[in-house]
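Take this structure, written in structure tokens, and hold onto it; I'll ask about it next.
Left out: one protein chain. Kept in place: all the others.
So, chain A:
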Amino acid sequence: MTRFATTFAKPRPALVTFITAGDGDTGAILDALVAGGADVIELGMPFTDPMADGPAIQAANLRALAKGTTTATIFAIAAAFRQRHPNVPLVLMGYANPMTIRGADWFAAECAKAGVDGVICVDIPSEEDAELGPSLRAAGVDLIRLATPTTDAARLPDVLNGAGGFLYYVSVAGITGLQQAAQASIEDAVARLKAATDLPVAVGFGIRTPEQAAQIAKVADGVVVGSAFIDIIAEHGDAAAPYVEAFTRTLADAIHGAKEIAA
């Protein structure tokens, strides 16, 4: 079984956490996420022009780049993480240009070598799959696709074609970190998506508190939290790890117990 399959086979929803590589003491923060109970780690690849991100993650991208974070740095962080945590799924999330600049085959091979399980590319929709998808799939790395409130029924099969790992439902038509969608609309969307695919469905965008996370975990297979971690790292910098671990624990407790409480 792949690390994704093992993780999502557990009888409880998964906590999916996002941080930006190179922002703060990334190695220590990754360890803190795992120690706090995160089930899947999304590691953001910083980009100069993060068009789909709100102010918090934009700033994290610039902090990471200002510290000299390169693609080589990111793969070194990923490989070291894999050494320390052999079982936790690791996802690289970012934009097309840094992923494809040396060629998709090169990127896919580096992902496989570093022990990266999946890749989310914000600006490669299914229409442009050829840019990255075939190389990732050939290297055994899952391409994780995004579905949004604007993804209609006619389009969904295209989005699912070639998708792997899990399906990321972006619950808000907007950018990261700002508003949260209504619970009812999320429940409808997740039901619709789960009817169309066997992939686990994780829900993200605008989820900042254990209470919000627990609500969504009642219906989703995973809950993604990003900007709230970025805010902690922005505030505490290189000393952020213990704060990250404490916050992760509150989220993990809320999410992992959500379905038992519901039942």
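Quick note on the criterion: a contact is a pair of C-beta atoms (placed from the backbone, for glycine too) under 8 Å apart; a residue touches a chain by one contact, two chains touch by 3 or more; residues count from 1.
Assume contacts and distances are computed from a predicted model.
Q: Between "Hydrogenase-4 component F", "Maltose/maltodextrin transport system permease protein", "Fluoride-specific ion channel FluC" or "Tryptophan synthase beta chain", which matches the UniProt record of the unshown chain?
A: UniProt protein name of the non-displayed chain: "Tryptophan synthase beta chain".
Q: Which of these, A:Thr7, A:Gln58, A:Ser227 or A:Thr248, touches the one chain of the complex that we don't see?
A: With A:Thr7, A:Gln58, A:Ser227 or A:Thr248 as choices, the missing chain is touched by A:Gln58.
Q: Per the definition of touch given earlier, which of A:Thr6, A:Thr48, A:Gln83 or A:Asn161 contacts the omitted chain?
A: Result: among the candidates, A:Thr48 touches the missing chain.
Q: Consider the whole complex, including the chain that is not shown, and state which of A:Gly44, A:Pro98, A:Gly133 or A:Gly165 touches that chain.
A: The single option touching the absent chain is A:Pro98.
Q: If the missing chain were put back, which residues of chain A would it touch?
A: 47-55, 58, 62, 65, 70-71, 95-101, 122-125, 127-128, 131, 145-152, 155, 159, 170, 172-175, 178
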